[in-house]
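Accompanying notes for the structure given below.
Every protein chain of the complex appears in place save one, which is left out.
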Amino acid sequence: MAKVPPRRLVSRFTRMVIDRSISWDLVGIVVPIAAFGLAPKFYSNELLLTYMMVYIVMAQGINISYGFTGYLPFGYVGFFGAGAYAGSLAVLDLHVPAILGVLIGGVGGLLVGSLLLPLFRLRGAYFAIGSLAAANALADIISNPSLTSITNGPYGINLASAYSSGEIYVSAMVLVGLSLAVVFYLRHSQFGLSLRAIKEDEYSASMAGVNVVKQRSIAWLMAATMAGMAGSIFGWATTVFYPSAVFDTSISVISIVFALFGGTGSLWGPTFGAIVLYSAYTAVGISNPQYFQLIYGVIIIALILFAPKGIVGVAKTTRARIFTRGKQVV
Amino acid sequence: MSEAELVVDGVSKYFGGFCALDAVSFEIRRGEALGLVGPNGSGKTTLLNVICGLYPPTKGQIFFRGFRIDGHKPHLIARAGINRTFQLAKPFKSLTVRENIDLALSHRKGDGASLDEILNLTNLTGMVGLEAGNLNAGQQKRLDLARAISLEPSVLFIDELGAGLNPVELNELAEILRKMQYGGRAIVVVEHLMGFLEKVVDHVLVLNAGREIFRGELRNALNDQDVKRVFLGDSIGH
Amino acid sequence: MTQSAIEVSSAGVAYGNMKVLNDVSLTVEQGTAMLILGANGAGKTTLLKAIMGFLPLREGELSLLGHNVKQASTAKRVKLGISYMSELGLFPPLSVEDNLKLGCHGLHRRKVKERLDEAYAIFPDLVARRKEAAGSLSGGQRKMVGISKCLMSHPSVLLMDEPSAGLSPKYVAEVIAVLGELRKTGLTLLVAEQNVSFLAAADNACVIESGRISFRGTIAELEDNTTLHDAFFGLEGLNDHLDS
Partner (left out) sequence: MPNEGKLAYLLFEYSIIAGVLLGIFYAFLSMGLNLIFGVQKIINLAHGDMVMLGGFGAWELYYTYHVNPILAVVIVIPFTVALGLALYYLLIPRLSGATDMETLSLVLFFGVSQVIEALTTLGLGNNERNLPINSIPSHPIHVLGQAFAAEAWVAAGVSLPLLALFFFYLYGTPLGRQTRAVMADSNEAAAVGIDSGRVSAISFGIGLALATSSGVMAIFVLGGVNPSEGPGLTIIAFAIVVFGSLGNPFGTLLGGVLFGIAYEAAQVYATSWSDLVPLVLVLGVILLKPQGLLGKRTRVV
């Protein structure tokens, strides 16, 4: 840590206190955690609440990747599936406690994320589709009958022996807290500032002294690790699953929709998007998944055409409009 | 005579078969101000890009304070003390003016001008809380400059700062650049506006088609036959 | 037929909040050739693009051959008889003949054939190259393709953006000679250039500096004026601006 002169430290502190977005974001960490802590008292389906938390983490992961670095991974589910498998296989073959399995799931996501770092040589569509191809390739490999002795191939995983609803729920809450803390950090640190700068212009950012490759890779690996842990909690909670369930492309899609719906780059947006849309999903989608697919297909189109910054963006412009009403717009 | 800060030695750059830079060499010392002149496509911006590490030279070497820097990553070159502005200013538009400058300041090794001093020098003091995307063209260019000087570079490249600005804004910039030079920096100015150049530099290097065609005082450049031919065609000059 | 070919009055153009043209007024009479001089970034290309309708006018008016075209699409302006040769000037991956045909798309096939013959008569060098990708030709030949492409529609006004860009002095002289020939046919020319040699092919000139017109007049007036010299060498001229 570099020494910070006392006066600068004080000014930094006061700046933080008066910065309303910081306190607003702190609320954005505390409220969801508290809400999920209390929710089981009012709503008995803990599994659905757990899935909702898993999707909050996934949406925040997309937020980190797309909102802060501008890279949209259609294959984000690859880390999720890798985490689910890494965690489960560790529990089944190495007999580690399931909680440790979640961490190992994170490591699985991290490893796959590191393997895919070369994808950052690509941009836009190339990156998005390349990551999707990579995720599908990983799914193909894991579910390949030739590898049945290692991954149980297409026959899936049974984690019934490790099931513990309380542990699963608390782990999910901790993971949500962790992901929100990471996004909070990105929004209010020099690191996050450098990511936003990279997103706008890499070369200009490097001329400001930012190590573009390193910073971006760190953010990407954070997102990959989060998805790995989310996947392994998902597997743990689901108990019995097949490769097609944890490598389902629609997991990427849903996470992307949740994040875009709320608004990327913000802390509240993806959480909000995941809660609202996942609730809608449980109301409509579980019995009629096509209706839900239709709804979020339409939501994507509407968002891109009418509100590319999501609900948070709409709220911001509306607020700005209300405040500037009557004043001369410069 | 002090040691040269930056030595560019026989640098060539090919893109595929196209030769964008052909064995360009020059040196620059502390407090010196050099103009880099040439028609469109003569290789000026490529030269800046090569020196600042966007891509490595095909041939040749670049030394900064005796250390070889060609082939290094741009952020290392920026941190070492070489920086540049962009022809089309590239401030980070969604970041505030303060954040733009803070970002660069956070990568500075050692001491240097404070945020306030930089704001003051680039005449941006009143705009510190604004998002850079809301600034006008001249202000964005000055912010680009502020970002570049935040790392306290000892060699600073200015790429077409004058283009698209009105005379008042130009005057402001010339003033700022003069102040920077008094601070002991070496400045290399790429510019088409000769009047602007004359206010800032004493020597020029004229490039055409990637090759040096003249080096010397600006006034002499304007009387040089080669330079005239390149800039004005054959019919003028008598 | 007394209206001017091009009439720009008090035009303003901006990219986002970066204003690149300010209060530009300019008239080109039919059958005359005007040269727009100015340094890189002064606004020459922007002015041509605004005249062609690629960029909207924020302020001011614009009429071409007597029609107010401020709101008109580029296609409409082309139909009026305006032709434009950009700095690139052609479609590099397409064959020379395809390039020429695109210069008069929408015309009947037989007419196209006639025009092609015309073009090949003017630039016989191109006949042998007609199947080759235009981008593979030499710089000089590319300019010839660009010019013939523009002439295929028999325009009454031709706008050219830096026809000398990327050419060696020998080819520049050739292009100037071609422009001289075109002038004799009564074609109205508006040429943006950095290269002052093109004065030889013009009746009038204007000088753009930082998005404003700083001089407008005949070639003879220009030669008496120091403004041109300043725009390129501008040692004293700019100082005057700055001090005022």
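Think of it as A, B and C in the order they're written, each chain with its own count starting at 1.
Quick note on the criterion: contacts are C-beta pairs under 8 Å (C-beta built on N, C-alpha and C of every residue); 3 or more make two chains touch, one makes a residue touch a chain.
As the structure is a computational prediction, the values presented were derived from the model and not from experiment.
Q: List the residues of chain A that touch the chain left out of this view.
A: Where chain A meets the chain not shown: residues 70, 72, 74, 118-119, 121-126, 128-130, 132-134, 136-137, 140-141, 144-146, 203, 249, 253, 256, 260, 290-291, 293-294, 296-301, 303-306, 308.
Q: Where does chain C touch the missing chain, residue by residue?
A: 52, 54, 73-75, 77-79, 84-86, 88-94, 98, 101-103, 105-106, 149, 153
Heads up, the rule we're going with is that only the chains that are shown with their structure count from here on.
Q: Through how few touching steps can chain A be joined to chain C?
A: 2
Q: Which chains share more C-beta contacts than any other pair?
A: Per chain pair, the contact count peaks at B-C.
Q: For chain A versus chain C, what separation do you get between their C-alpha means, in angstrom?
A: 53
Q: Taking each chain's centre as its mean C-alpha position, how far apart are chain B and chain C in Å?
A: Chain B and chain C have C-alpha centres separated by 31 Å.
Q: Counting only residues that touch at least 2 other chains, which ones in chain B make the list?
A: In chain B, no residue touches two or more other chains.
Q: Spell out the residues on chain B that touch chain C in their complex, using ranges where they run on.
A: Against chain C, chain B makes touches at 39-41, 134-137, 140, 160, 162-167, 170-171, 174, 192-196, 198-199, 219, 222, 229, 231-236.
Q: In the complex, go through chain B and note every residue touching chain A.
A: It is residues 52-54, 73-75, 78-79, 83-84, 86, 90-95, 99-100, 102-104, 106-108, 144, 147-148, 150-151 of chain B that touch chain A.
Q: Touching chain B in the complex: which residues of chain A?
A: 190, 193-194, 196-197, 200-201, 203-213
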